[in-house]
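The other protein chains are all here in position, but one chain of the complex has been omitted.
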Amino acid sequence: MAGVTASDAGTPIRRESRLSWLWQLLGDPLGAFGLFLVLVVVVSAAFADVLAPYDYKALDVKARLGAPSWDHLLGTDNLGRDTFSRILHGGQIALYVALVSIGASLMLGLILGMLAGYGPRWLDNFLMWIFDSVRSFPVIMFALAVITVVGPSLETIIFVVIATTTPGYARIARASTLATKNTEFILAERSLGAGVWRIMFSHLVPNIVQPLLILCSMDIPVVITIEAGLSFLGLGVKPPTPSWGSILNDGFGFIRNTPWLVVAGGIPLIVTTLGFTFLGEALRDVLDPKLKKDR
Amino acid sequence: MLLYTVKRLGLAILIVCLAMLMLLSAIHMVPGDPAGIALGPRATPEMREEFRALMGLDRPFFVQYFKFLANVMAGDLGVDVWSKRPVSTMIGEQLPHTIALALVGLGWAILLGIPMGCFSAVHRNSPLDKLTAILSVGCIAIPSFIVSLYALLLFAVELRWFPAIGAGEAGDLEDQFVHLVLPGLAVGLGWVGYLARFVRTSMLEVMGENHIRMARAYGLPTRRITYIYALKLAILPTVALLGVGVGSLISGAVFAEIIFARPGVGKMVVDAVNTRNYPIVMGGVLVTTMLFALSTLISDLVAAWLDPRIRQSL
Amino acid sequence: MPELLKADGVRVRFRTSGLVNALLKGIADPYIDAVMRVSFGLRQGETFGLVGESGSGKTTLGRAIIGLARAQEGSIAFEGQELVGLKDAQYRGVRRNIAMMFQDPIASLSPRKTVRNAIAEPFRIHGIAKDLGEEARRLLRLVGLHEGFLGAYPHQLSGGQARRVGVARALALEPRVIIADEPTAGLDVSVQGEILNLMNRLQRELGLSYLIITHNLPVVRHVSDRLAIMYLGRFVETGATKDIFAKPAHPYTLGLLAAVPEPDPDKRRDKLELEGEIPSLMNRPRGCEFHTRCPFAQAKCRETAPEHRKVAEGRWASCHYPFPDPADARPVGPAAA
Partner (left out) sequence: MNANGGDRVLEVRDLSVSFRTGRGVVRALRHVDMAVPRNKIVGIVGESGCGKSTLINSVLRLLAANAVVGDSSTVLFRGDDVLRMNDRQLRAMRGQKISMVFQDPMTALNPVISIGTQMADILYRLDMTAAGKRERAADMLAQVGIPDPMRRLDDYPHQFSGGMRQRICIAMALMMNPALLIADEPTTALDVTLEAQIIHLMKDLRARFECSMLFVSHNLGLIAELCDEVVVMYAGEVVEQGEVHDLFHRAKHPYTQMLLECDPARIEKASRALPTIQGSVPDLIDLPRGCIFGPRCPKRYEPCDASPPGTYGVNAIHSARCFQVRDA
């Protein structure tokens, strides 16, 4: 048939590399620095058993409250345990809590948020009411109330974190769902006869999950802070399991005479939270097209 | 505006009611004797009996709930399990310290954060903007209790610029204020960074809008464009955010009160958790939650009032 | 000729505010009528144009036909099968026969799916097992795009290319009717012609019927056989395209045609036909809803609403005083020149 090939049909297609975002990330000094810190933390936690010079439980009363030295890089605590070894193992706890609870919050928040955004109006109102109520507790206060009832433990912390962070994810998922569900491509899908589940999982999720993933990377330091904070109050993981918070708690009592315990206990927290936050900020700048132009 | 106020107020009340329901049902959700759970293993059978009567645990749950609601409304939060003092009185003694701490923290955040954000947005991509970005992201990232601990270590223990512990002499406002500077900064630092980032982003967003281009095309002075045309719009989400800030400041206050050995609701609640004093925990959590709800309500209403699009809708 | 698609007294209402809001504001009726009891028929192989300004309800009517908006009253029948009141699952079969093209060519493609997946999507939805790659290539050829586009993402396409992909996807299930919402929106004049020619060729080859929703009068004059002019959710005039352009019966049609500027500097207008703005759907005028802007309005127009009645062979208008005869109507638009 004559004239089948259209005039504007021949424009070459621009192809973009799928990994271009990674290069952009590494090109951002702060992003690269954040990634480096995160890698340091993750590797040291993963290989804590190999890297730790001492058993983190081993008591050595003679060497208690020792200053940093070649034997004990970061000194020892009031029971003579090696602080460096305890910090390495503390990293495992911190990352474990962060991964488990954020993974669960992400899934739960995504599902509840999509239900609120795509479902009937009453369900939306009801879910939003619950989210707002949970969010109206200051996090630490909520944690304290729960701990009073069920007692301090790792599981309690994970529960508290899931309960307090899920509404954040759900709200973002809901907002993106609301913004997406009346776009033309979703209407086009519906006009083709696609069912609710197909629209939700094949078309909504890929388009709304990105801001949630960015939020995840921003939330990891927040969760690690909550865990360490509760352990600092003596309401987190039970001794002798090391946590960065409990190391700080141990050191707090001796802050006037042997401050290095507090200093050493704080460093891994600062490194981790800075690393994840820088990485998260850089990721958001790279991935969020709305903010891209502002760079 | 009236319609909006009524709706927003109704929502705030509903939220607080639901929060109370969650709090009360917490001790019922865990299997076992609620009194035993609330008071811990150290409690004697008499004490448990007394606690049950006190909380009305023998009555049906919803009766308890509405009784509880009624009591709260009348200002009755129950009594301390151990000392038998009314919880409301105890909180009344501690609350001003916590509020003062949160306000000083918020003050730091507003005083430093908003100008920092504006500056960054105006001088976008300059070296100083990048420096502010690193500083503010750093402020957000570092946990407030680490800031408290290091601040205590540096300024109070090593440099001795500020007093280390306590709230200062009662009645001596200057002394009390001096005692607030360090904890206030520790509590507010994260929010300094957060506000700076937030203001920068919303300013940049507004600066990219069409009406700002139009104001430029009309040759209005840059200052007027930035501080009236752009800021008036960019400040709206910031104002709404400030209320949410109070919640996280209260959380931060818990640590600051313990680290700087200050009186306050946070310290009281943590002590109560350790002694399994459930009425105090519940009262403390409830009051801070209400405080949080109130602050978000106020900031939402102020933001709405500043926005003619909402203000003029009835 | 029998009508393939027949709408009769279709009414679509939307809730404007929540129940609580309505109560607080004291609104008795928190609904608006986006489409107000309209009737028309679409014949096999025909192109029917729905023309109106924004808020006229033309898009809502199109969406009601394909089941994206719910018609509260009236009937929409496809080959005798009633569509109003069908559940979503029951609608699936209908959607193989009626396809829709949306206004924004790029935004109506899922941003994270390639052209190949976008075109294969209808087959997947309806569980039609075919060689999807081969089908996608065939459909692309049909709309004049080469195979290199299969792996492209929507944001890599130009408006015209994305519009072609939209046409290919609409054609996938071999529908009988295509509803095209502003098929030339956002396209340059030179590309616009190509898309219209493509749609025209496909209509001839495949025997399609089109329902074209547009505000573009110069375009609709060339492509549609019959027209309905919409105002505030109602049909104010219906009839054959060439007749309407030659001698509008309704004052609104006249005003609409006169508002289109003519690309000839010798034919400048010195008079304005229509003043004022379209009233809000929340606040419909009494009587004839056009009387607030009608230069010919009389006492009766402010009191009673006119019916959509036959004014000539094949012509209907909602006006108490329609322009009676070709001789009386002033010539407007290029068609009459």
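Going in written order, the chains are labelled A, B and C, and every chain counts its residues from 1.
Convention: contacts are C-beta pairs under 8 Å (C-beta built on N, C-alpha and C of every residue); 3 or more make two chains touch, one makes a residue touch a chain.
Computed from a predicted model, the values in this text were never measured in an experiment.
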item: Candidate in contact with the missing chain, chosen from C:135, C:181, C:194 or C:237; value: C:194
item: Options C:242, C:284 or C:302, residue touching the unrepresented chain; value: C:242
item: Candidates B:81, B:215 or B:301 - the one touching the absent chain; value: B:215
item: Touch with the omitted chain, as defined above, among C:86, C:107, C:206 or C:278; value: C:278
item: Residues of chain C (touch criterion as defined above) contacting the omitted chain; value: 53-54, 158, 188-194, 196-197, 200, 215, 217-219, 221-223, 241-242, 245, 255-256, 258-269, 272-275, 277-278, 334-335, 337
item: Chain B residues touching the omitted chain (full complex); value: 209-221, 224, 228-229, 232-233, 236, 306-309, 312
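What we mean here is this: only the chains that are shown with their structure count from here on.
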item: Distance between chain centroids, defined by C-alpha means - chain A, chain B (Å); value: 22
item: Between chain A and chain C, centroid-to-centroid distance (C-alpha), Å; value: 49
item: Per-residue multi-chain contacts in chain B, two or more chains; value: none
item: Parts of chain A lying in touch with chain B, wherever the complex brings them together; value: 30, 129-130, 132-142, 144-150, 221, 225, 228-229, 232-235, 248, 252, 255-256, 259, 262-263, 266, 269-270, 273-274, 276-278, 281, 291, 293-295
item: Chain B residues within the chain A interface of the complex; value: 11, 14-16, 18-19, 22-23, 26-27, 30, 37-38, 124-125, 133-134, 137-138, 140-143, 145-146, 149-150, 152-153, 157, 201, 204, 208, 247-248, 250-251, 254-255, 258-259, 266, 269-270, 272-274, 276, 278, 281-282, 284-285, 288-289, 292-293, 296
item: Chain A residues touching chain C - in the complex, by the definition given at the top; value: 1, 3-15, 121, 183-185, 187-195, 198, 203, 206-207
